[in-house]
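What follows is a short report on a single structure.
Of the protein chains in this complex, one is absent; all others appear in place.
Take a look at subunit A:
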Amino acid sequence: MRNIAVMLATAGMMVMGQGAFAQDDPNITVAYEEDGRYFTDDGIPTYFVDEDGTVDWLTFSGFRRYHSECHVCHGPDGEGSTYAPALKNSAVDMTYDDFLYTVAAGRENGNSVMPQFGDNLNVTCYIDDIYVYLKARGTDAVARGRPAKKQAKSEAIAEDEDACMG
């Protein structure tokens, strides 16, 4: 199963790529797909953009969640603001674990404070969505604004979401 998915995904990428410099970045490149979620070789969540610009569900969902939970400090489209850093870069530069940890635990740096979201279901249930969306922004695989076309939400993703939101 998994192998087939890998091969399919790889074949797809040969044709369209995922943004020029992302192609051979092991932190970005899709190695396999599982129930509508995309992963790197190391099993780190990543985005998938089709030839015609269709994004995977998580990337689209991440766009929505980011603009609901994060953009009031980090600015639109992960671009950063006078208040907080550009997360489109952080998502590419930080490890997945660091990213998750920072969002869950927050960070205090004098008068510059990143809140803790560890017990906020509107964030924790969608953290992979936000993460892959920001990686897609950081590699210019997805332009600013709302992704025009998206894959449907898979049943597995819907089930996970319901289970997480309680």
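Here is the rule we use: a contact is a pair of C-beta atoms (placed from the backbone, for glycine too) under 8 Å apart; a residue touches a chain by one contact, two chains touch by 3 or more; residues count from 1.
To be clear about the criterion, contacts and distances are computed from a predicted model.
The protein name that UniProt records for the chain not on display, among "Acetolactate synthase small subunit", "Maltose/maltodextrin transport system permease protein MalG", "Lactate utilization protein B" or "PQQ-dependent dehydrogenase (Methanol/ethanol family)", is "PQQ-dependent dehydrogenase (Methanol/ethanol family)".
Listed by residue number, the positions of subunit A touching the unshown chain are 53, 63-65, 67-69, 71-73, 75-77, 79-84, 86, 106, 108, 110-117, 119-122, 143-146, 148, 165.
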